[in-house]
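Omission of a single protein chain aside, the complex is shown with its protein chains in their original locations.
And then chain A:
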């Protein structure tokens, strides 16, 4: 019996992580001015790079971001879902079309599966959502149609689930992010 236990132990040591697979490392998208944004890819197949240029509790409306990833799918149509939670309760859910057949908003729209995409530019267009974290946010009222002004004035930790997917609901990128205001 002891032999078996030892064998199981040896097996476990020879196969670290078991069958579950390892998670991607947690990256810092920005850390400045009392705001820290950490993210981790939740796409089991790949990691991606993302950073926010100016980072502060008063998130400016003219945000520039950078991201780099390999496309798993064609992105003639691309949609962006965001869910914001604090202490496990949902504050906000929002879905936004990034690329559509009749309106490719960004220059990377229409690129193909397998392409490496690097984007450095603004996300400052009407309707595009930027994390809005403010304590008086009323979860029952719908988000403002254009901008959600970001003033992360309240201290605390927020969880953000981000998902990019195409017209077939195939994942293009997925992230679990944590926003820490201190």
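Side notes on the structure shown:
The definition used in the following text is that a residue touches a chain if its C-beta (ideal position, glycine included) is under 8 Å from a C-beta of that chain, and two chains touch if they have at least 3 such contacts; residues count from 1.
In this section, contacts and distances are computed from a predicted model.
UniProt lists the omitted chain of the complex under the protein name "CD180 antigen" (options: "N-acetyltransferase domain-containing protein", "Trafficking protein particle complex subunit", "Electron transfer flavoprotein subunit alpha" or "CD180 antigen"). Residue A:70 is the one among A:42, A:70 or A:161 that touches the chain not shown. For the options A:89, A:116, A:168 or A:182, the residue in contact with the chain missing from this view is A:116.
Counting the whole complex, the residues of chain A in touch with the unshown chain are 2-4, 6-8, 10-11, 14-15, 19, 45, 70, 72, 102-107, 109-116, 119, 121-122, 124-126, 145-146.
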